[in-house]
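Missing here is one protein chain; the remaining ones are kept as they sit in the complex.
For chain A:
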Amino acid sequence: MAEKPQPVQVLYCGVCGLPAEYCEFGPDFEKCKPWLIQNAPDFYPEFLKESNGTETDKVSDKLQSTTISEGSSTSKPEEVKRLPGGKIKKKVRTFKDFSCYLKHANLSFKDKQEIIIEKVTRNKRKSITTIKGLELFGVKLSDASKKLGKKFATGASLVKGPTEKEQIDVQGDIAYDIVEFITKTWPDVPESAIFFIEDGKKVPAA
């Protein structure tokens, strides 16, 4: 076997996500500047020269206006703090919303705890109802599927979704009775957290 070429590590801008050298063509070069001065001075040597002069003042002014915490500390350590903080926040968010199928960037953290009910038709008049997101409320999925099967007297099974997320498939169209059932059996699930998918759109059940 031939030698493995090592993957090249590319430096991506922490602000806009482009490779650092393309920041100047990115959506907001001005915002990237402070990050670039810190992390990728090689690409934009002209900044360093400027940064001794007026540029840093401007940049630090901007920084202070964007960060909430203001103090007598110099701008540079503050920036260092700010960046990892931002990254950690992002990571937390993505971790939480892996179970959320519809991504809405502006949804707040709590809204992502939701149950999504979808009806899939098979063989024209037979259907399957899938329930996603129950685990977010601390419900044991295997118990839930058993209860559902008993209640509706149909097959209910725990299925691994295409991307390793678990969902419950219940045979038959039970979309409308299921809201009541869920709220009754698991009182900590608010009705407002249950959504249907109709024609590819998310419709709240309540």
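The rule we apply is simple: a residue touches a chain if its C-beta (ideal position, glycine included) is under 8 Å from a C-beta of that chain, and two chains touch if they have at least 3 such contacts; residues count from 1.
Note that contacts and distances are computed from a predicted model.
Colleague: Which of the following names does UniProt give to the chain that is not shown: "DIS3-like exonuclease 1", "Ribonuclease H2 subunit B", "HPS1 biogenesis of lysosomal organelles complex 3 subunit 1" or "PUA domain-containing protein"?
Modeller: "PUA domain-containing protein"
Colleague: Among A:Leu18, A:Leu141 or A:Val159, exactly one should touch the missing chain; which is it?
Modeller: Per the contact definition at the top, the residue touching the missing chain is A:Leu18.
Colleague: Write down which of A:Pro5, A:Gly138 or A:Pro187 is the residue touching the left-out chain.
Modeller: Of all options in A:Pro5, A:Gly138 or A:Pro187, contact with the hidden chain holds for A:Pro5.
Colleague: What residues on chain A make contact with the chain left out of this view?
Modeller: Counting only chain A, the missing chain is touched by 1-5, 7-10, 16-19, 21-22, 25-27, 94, 98, 102-103, 162-163, 165, 200.
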